[in-house]
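Note that one protein chain is taken out, while the other chains of the complex remain in position.
Should a chain be cited, it is by its letter among A, B, C and D, assigned in written order, with residues numbered from 1 in that chain.
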Amino acid sequence: MSERLVVDPITRIEGHLRIEARMDGSSIAQAYSSGTSVRGIETILKGRDPRDAWAFAQRICGVCTLVHGMASVRSVEDALKIELPANAQLIRNLMIGAQYVHDHVMHFYHLHALDWVDVVSALDADPKATSDLAQSISTWPKSSPGYFADTQKRIKTFVESGQLGIFANGYWGHPAYKLPPEANLMAVAHYLEALAWQRDAARLHAIFGGKNPHPNFVVGGVACPIDLNSDSAINAKRFAEVLDIIQSMQTFVDQVYIPDTLAIAGFYKDWTERGEGLGNFLCYGDLPSVGSMDPASFLFPRGVILNRDLSTLHEIDLHDASQIQEFIAHSWYDYDAGNDQGLHPYDGETNLEYDGRGGVKPPYTQLDVEQGYSWMKAPRWKGQAMEVGPLARVLMLYATGHAQTKELVEMTLSKLDLPIEALFSTLGRTAARTLETKIMVDAMHGWYEALIANVKAGDTRTFDDSLWTPSSWPSEARGAGYMEAPRGALGHWIVIRDGKIANYQAVVPSTWNAGPRDGTDQAGAYEAALEDNHQLADVKQPIEILRTIHSFDPCIACAVHLTDPESGKQLQIKIA
Amino acid sequence: MSGSDQIPVSIESSASCSGKPRDYGNARAVLGQIRHALERLIASGEETRIDLNAMPFGPGDLEHLTNCLGTGEVQASVEALGPTRIQETAIPGVWLVDYLNAENQRLTLHIEIANVPQILCPQPQDLALAIDRLDARLDGTPAPNTPPLSS
Amino acid sequence: MNGSMEFLLWVKGPLFTIAMVIFAIGLLARLLEIFLLGRAPNYAEARAGEWLPGLRTMIARTVADPGTFKRAPFNVVVGWLWHIGFLIALLLFIPHIELFKGVLGLYWPGLPNPIVDLATGVTLVALVATLVHRMTHPVKRRISTTEDYLVWTVVFMVVLTGYLAYHRLVEPYPLALGMHILSAELLLVLLPFTKLTHIFTAFIARWYNGAAFGRKGVQS
Amino acid sequence: MAARETPDKTLGESLRDIGLSRRGFLKFCAATASMMALPPSMAPAIAAALEQARRPSVIWLSFQECTGCTESLTRSHSPSVEELIFDFISLDYHHTLQAAAGEAAEAARLQAMEANRGEYLVIVDGSIPGPDANPGFSTVAGHSNYDILMETVEHAAAVIAVGTCAAFGGLPQAKPNPTGAMSVMDLVKDKPVINVSGCPPIPMVITGVLAHYLTFGRLPELDAYHRPMAFYGQSIHDRCYRRPFYDKGLFADSFDDEGAKLGWCLYRLGCKGPTTFNACATMRWNAGTSWPIESGHPCLGCSEPSFWDGGGFYEPVSVPIGTSTTTLLEAAAVGAVAGAGIATVARKGKKDAVKTRQPVTIEELEQKL
């Protein structure tokens, strides 16, 4: 058995992710993605008030912070057939938009950038040359030599203090870093600026949801009332603030994020040749322009792309028991009726079974990949593994002929002088994230204007209370709440019985992407991507693994599911 | 770009303190506190600083407070760690001191009841060096690396 | 570990259910104990009906006759004060109304808190006065049993803890609120088995009284 | 590059090194006082203390968490997260922000522990599967969360549990606690533990607690739950700008009714403000933009222990948890049966007494004379 390379913890992500790779020389032959922490939220949700579910579900992830709350309220609304007031849908869209822009920018600068940017190299940069570089790619005003000199001084003081803090033990000086010092300095400056900028962007959630992280939602609309004449509601002043925030987002995306992405990508074009993985892409679609969740009104279309074939889009039905299923052949769970089958989320189970399913007793150095090796399940669409996320969405938009997308993709490819196939790669994934951020921030203006138009026309409804009281509900109902989260297609399935949650299952983007192999040894998206043309320059400093994994923007807390208390399965001893 | 500028923005009457009595006016309590502080300032010269960030203000409370205090003749700005804006109110001896960070986000907002807000006064350590610094300038060699005085 | 919050959740959760169950069992048992005994048939020619005078007495007996008021003004006034104060606090304090709404589904408008607070303060003082009266008045001292003092303590605790919790005079708050709920639960549990039952049975008693006298032509 | 020397500059010095004037320092102290919820008159004391303070090493451990607490920290604007991690503390281990990964990341933690033995601060977010739980429920680098925590706190100066999960067990510990999740103070008994609860905590409260430690070198005054009194000393309800409506009995009954628009009290919609101790009402969120109640949603009570199991989020505080009308009806039925039983027995006793009653005779009476 060949030596296994282990990266654990994978840092600069959300949650606890472990990658094990079986090496073939310096190339990755086989990769195994493992979520190593479990909480049991789906189990905890059982028996609770469906109206409360969003708050629990939202805590699946504090980075995605909005998406699980959103999917949760939508699942209840789907189950109870609640149609939202148009204003509520628009406010939700604005909140989703802010989430995307905030999340993608932070991912790029704070989670992903250090894979490409050598902070230490920035100390060697010439501030004047950096200024020239910055001004050549963007009109962003903070680009003077003095500005970059200050930034450089700050880093220098920091480094000279001897305490490197978060920069300690980075792979600085690794040959895979290819940016010139000036580009590194510019990126570090923007790393710091983005930290400041994101605080402002998050304020949009605070306006409508009271705080960020974890803004508030309600089933049936939004909690914030609109009343132009009240101090205590969304009034004219608040609207003006919202517009300011949208504009500041737009400026940053246009003048910093897009130019930086393109500038950095220009130095790493070789990363368009690896990290593709599955070639299958799935989108649930999202961002309706009307009160109902009518796919026809979605900004992001719904569908499945198989084997890179952009010409054929396959339809998805979230309620169809044969389409979306989760498998646990390599997961630390038990299904009551056997572990070989897949379960549709309505019938989903989360019975924790670590020891009996191949979990290695900690402390361990290596997982037993022949058996269970992850707390993530393996979701499949019609039995096939799928990649979800920005690349999937951009491809869907491109395939459905979305004009702005076509324009952006073509601009990017032509600037970088790359073919369309370049999208199917680690770098393509990162670029797609940037492009969809642009699409999103532009769309936010439209929703904002629609909202203002409604209010001016006298429609201030933000909440539908007709089905608020549980006594008004049917004794049994089930619904699927879905959304396109920044990391990809997210679905929450709820079964309501007698006003309480009878079953709750979330199939999340990072389960699609980071999930383990299924019973047919079909790899998950991370695994497939790592197995695609990855050679490590230095196995002690596997930065290449980080690049491809980070290109997915992992969010592992989301991906991990949890127990069924009634079964007491954890205690059963399995007889093989 | 948007229609927000056409939305009628209603502003509370700014002329007098009485205005529209609010149901949750914590501003009123602070005004009472300011009054007591003024009495102390006049009687004993004791200065008072009130941190408005620590007040459970509702939306509109701060506006009500500042409207009531009005605007006086003196405005000043200190550039240190981002701007600090000092505004005299229409009530002599009552100052609004607004500490902002480099991104213009408020760090904290104080009301100072004093003859001159503390931040405007030269700091004793700086004052101790004042003669040296002037002498240095008279010699035509400004001392390097000295913190800039607010201009 | 998490002490007072766990305590609060425990008293709000399982203990409340237990208390309500004991209360419901006890009260129903008590009412059936009474009603199932029935009355012997009455063959004497009635001077008037029973129902109306019975109903009138149910209400009218709330007010003392002038003679009694004159002879026992303290009893009457203080009794009134704390009963009314207690009822205001119990029935017109918004959080209590929400409790009734949550448990019974019935609700009604409440009073502003300062009024309820005042009523609660008055109730506390009046309750202390009743205790002093009970311990000093020869008749009351003679007829008082342990149960009387127990019931007084529980009622007083309910009002006192409510007052302390509202004014946050006990920290941490969940402990204060928990104590209040706990004493209310104690009250609920004791209610069917002690003189507290009079909250319900006094009206039955008054009806029987009014009916018996009314039958003979006297509005009692 | 990984070379490490003990920094020899105080915070005051290094602030001046990056060009801060004395006025700036004064301002910084004013802002710090505000952040620590101290009266402005404390600014000089803070200035004096900061002249002595040094950048402490901080190790941030993430266990069963959602990263919301880290996200919240990044929203801090006074000081900002970049000021915090570049100027005030040395954040030597933090999964979400640190550059290093894998073995290199773990090495950073061990180095920091070694170099700052007995002096470093440990911040924990997320709950921990307890010693009796399956250690496989949550591991990092092959080690159980429990082992990592115990190893790391052994030589720490103090532990700050950030967020309700670390402070009180939080969501993972919600019933039925499938993973045996425990809080830091359940596990760490021999070190000072400060709980900065909230889901997530207010960013300024996280930085405020750090600033306090940094400034005065000791823990702030704590409440019964080990939370700093300065921030958790008063309930949301007591500091809520909507409180006067509560006192007047004016309530919103729905999320966009007249009451909601006029900013009436959200008690009826389930606001947990009365039982929740936190600084949201004064510090607010996201640079003072708003806070949940201001944006129309009732307080969830997220800074309190067991808040997930504290009754429905839309049920008023005074509504009991899980007492159903059905249960009461059943109890009443049982009571009816019991009452009927007693009454039947009593009636029988009474009937027997009537049946076997011996009439009183003159002779009998005469005997008594």
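The definition used in the following text is that contacts are C-beta pairs under 8 Å (C-beta built on N, C-alpha and C of every residue); 3 or more make two chains touch, one makes a residue touch a chain.
Simple rule for what comes next: contacts and distances are computed from a predicted model.
For the omitted chain of this complex, the UniProt record lists the protein as "4Fe-4S ferredoxin-type domain-containing protein", which is one of "Molybdopterin synthase subunit MoaE", "Dihydroxyacetone kinase-like protein", "4Fe-4S ferredoxin-type domain-containing protein" or "Multicomponent Na+:H+ antiporter subunit G". Contacts of the undrawn chain with the visible chains, over the full complex, involve C, D.
The chain omitted from view is touched by exactly one of C:V77, C:V103, C:L164 or C:A205, namely C:A205.
Mapped onto subunit D, the interface with the missing chain covers residues 338-339, 342-343, 346, 349-350, 352-354, 356-369.
Annotation for subunit C: contacts to the undisplayed chain at residues 26, 29-30, 33-45, 47-48, 57-58, 61-62, 64-65, 67-68, 71-72, 75-76, 79, 137-145, 148, 192-193, 195, 197-198, 201-210, 212-213, 216-220.
The criterion applied here is as follows: only the chains that are shown with their structure count from here on.
Chain centres here are Cα averages; for subunit B and subunit D they lie 34 Å apart. Counting partners per residue, subunit D has 77, 80, 242, 248, 263, 287, 294 as the residues that reach two or more other chains.
With touch defined as above, residues shared between interfaces to two or more other chains in subunit B number as follows: 58-59, 103, 105. Of all residues in subunit B, those touching subunit A in their complex are 1-4, 6-10, 58-60, 102-103, 105.
Residues of subunit C touching subunit D in their complex: 1-6, 8-9, 12-14, 16-17, 20-33, 35-37, 94-96, 98-99, 101-105, 109-114, 168, 171-174, 177. Subunit D contributes residues 16, 19-24, 26-28, 30-31, 33-35, 37, 39-41, 77-78, 80, 239-245, 248, 263, 281-283, 287-288, 294 to its touches with subunit B in the complex.
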